[in-house]
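All protein chains but one are shown in place.
Just so it is clear, A, B and C label the chains in written order, and each chain counts residues from 1 on its own.
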Amino acid sequence: MNGLHDIGGMHGFGPILRDEHEALFPEHWECRAFALLIAVIASGALSMDEARDGVERMDPLLYLRTIHAGESYYWRWLCATEILLERKGIVTAAERHNSRPGAGNVPAGLALSCLKAEDVPERVARRGSARLGMGAPAQFSVGDRVQARNLHPEGHTRLPRYVRGRTGRIERDHGVFSFPDTSAAGLGPKPQHLYLVRFEAAELWGGEPGPGAVLVDLWDDYLEPSDERDT
Amino acid sequence: MNGLHDIGGMHGFGPILRDEHEALFPEHWECRAFALLIAVIASGALSMDEARDGVERMDPLLYLRTIHAGESYYWRWLCATEILLERKGIVTAAERHNSRPGAGNVPAGLALSCLKAEDVPERVARRGSARLGMGAPAQFSVGDRVQARNLHPEGHTRLPRYVRGRTGRIERDHGVFSFPDTSAAGLGPKPQHLYLVRFEAAELWGGEPGPGAVLVDLWDDYLEPSDERDT
Amino acid sequence: MSGDFKDPREPGPALRVKALEELLSAKGIIDPAALDVLVDTYETKVGPHIGARVTARAWVDRDFRQRLLEDGAQAIGEMGFGGMQGEDLMFLPNEPGVHNMIVCTLCSCYPWAVLGLPPTWYKSAPYRSRAVSDPRGVLREFGVDLGNDVEVRVWDSTAELRYVVLPERPAGTEGWSQDRLAAIVTRDALIGTGLIRAPDGAGAPAP
Partner (left out) sequence: MSGDFKDPREPGPALRVKALEELLSAKGIIDPAALDVLVDTYETKVGPHIGARVTARAWVDRDFRQRLLEDGAQAIGEMGFGGMQGEDLMFLPNEPGVHNMIVCTLCSCYPWAVLGLPPTWYKSAPYRSRAVSDPRGVLREFGVDLGNDVEVRVWDSTAELRYVVLPERPAGTEGWSQDRLAAIVTRDALIGTGLIRAPDGAGAPAP
């Protein structure tokens, strides 16, 4: 989705405002919104990919207020949680509005497991990799020149606009991961290789004052071979 | 400037809301903001390029409210007028704040001519072309394949992000026009050819349901020759 | 934090416009009476009826149509029209298999001299964002369902050229007067977001 969230390379947002004394959760609701989304993900009701998709579908104006006008970041988590639980039929808008469960219940087929307080430490400390335990053919190898495809999907994607159509080099093969575009849409993990791709700053932005590069993790489906010569 | 105004190809703004009975200027201030900017441009105090630059430099949040949340379009004109008159030293922020002229006056060197009521009809109906009455070498000819440069200027530009790096064909040479990027920055007109460039929809957006193209007016400085084969 | 224009410490737009107008008037840069005339011009004189009359003439006058397509500003000048935001003008003829549509993705450029000031939707995010990337979807929202065999050309007004769609004359309007034809030309058809259909009983002779 070409949304406001895809903000890399934009201008006009002014200086970086820092507050070294800010509280982690200035208002109480923020810590609840934070923990709520984590607990909902832990229950299996939704995935991180879906959560990101939910943030991207919140109203652009409110989204902008959370990144530019001092509104709490956790508005994004709250909106994403509401949007996704509604999409999945787990909490309907009517239930939210009435603040009480409706006649319907959690849809059959969702095997949810409630995260209990005593299991939180283990959950937070769990070290399992997000890599999938399955093989998939790798389209590229380290050192290959690749071009990011010029895709404009209306759904969730992790291919930033600023690299689309630009040429880079595979720096590392991270292994096989779930593909966010299909995963967020409920179409399954579509397992494929994820690569670390290095784009020279000059390739992305034109002239730069010194040497530089942006390194981005991109999936096989985002990439095609490049026939551009090395620079 | 890669700003929120450069919105072609974005998603997430919902349906097109139409009101067939809307007034031209729902609130009185809107008609004054409209006419004020036109009169200021007519005075020679600023150019259309500068006016667009001013809109792009207004706060992103207010800008978004005017394109997405029902705030008046003429906020853009009002903000642009304020920003530019201040930049040029014609009306300072202090003067606006106090609602009275300060000790300083219009900077010397600006030969402004006030648009009088009796001259409005002639001004509105004036048919002079915006083409410049001077020659400039044309880099391209009708039929040439061209690639829009991948430029990311921090100042005003009329090269939309969605065509950057994409390949099209020169359909028409409009003649020599002033170059907005330098004109808006007060660096002069840098006269050059302006072309109508046709980009196939599939080149811009990937797969499309039917044949289509986007036609964009682009200046010589935005373009380079393309060695891509015809499709 | 930056930029919330509803900050109660900030004056609203009415006060801000008034302050600017008074300051510029005091400095001799603008004449408030000229503002009155400008507003009146676009409220009462310049509007889509101009585009409708130009279109009707192009439908009945083959030579005019040709001149219109060659140099739009020159041709509408013959009819006494033209001027601001229409100095360099191209009319885009719809034909069987080709549909044209105009937009300004970067701001809200519009052929004022032919259509007056644009409607709010033309200046808003949903239209500006999707017209270039999903024109068929946009057209469907306007009730226009083009077959996938029709080529859609979207004209993004990035320079001082101004574009206007020249719609196809609907069947069943043979023998109509220019005035009667002008009455069925809509603003949306001239933007390219509408088609012109002859009203019921169109084939009947003019009353």
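Basically, contacts are C-beta pairs under 8 Å (C-beta built on N, C-alpha and C of every residue); 3 or more make two chains touch, one makes a residue touch a chain.
For clarity, every value in this text was computed on a predicted model and none was experimentally measured.
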Touch residues of subunit A, complete complex, unshown partner: 5-11, 13-19, 22, 24-25, 27-36, 38-40, 43, 45, 48, 52, 55, 59-62, 64-65, 67-68, 72-75, 78, 81-82, 85, 90-91, 95-96, 99-101, 105-106, 112, 114-117, 119-121, 123-131, 158-160, 162, 174, 177, 180, 194, 196, 201, 204-205, 209-219
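The rule we apply is simple: only the chains that are shown with their structure count from here on.
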Farthest chain (mean CA position) relative to subunit B: A
Chain nearest the overall C-alpha centroid of the shown protein atoms: B
Separation of mean Cα positions, subunit C and subunit A [Å, integer]: 41
Subunit A-subunit B separation of Cα centroids, rounded to whole Å: 34
Whole-Å gap separating subunit B and subunit C, where each centre is the average of the chain's CA atoms: 17
Per-residue overlap in subunit B, given as positions that touch at least 2 other chains: 9-11, 13, 60-61, 64-65, 68, 204-205
Per-residue overlap in subunit C, given as positions that touch at least 2 other chains: 2-4, 125, 133
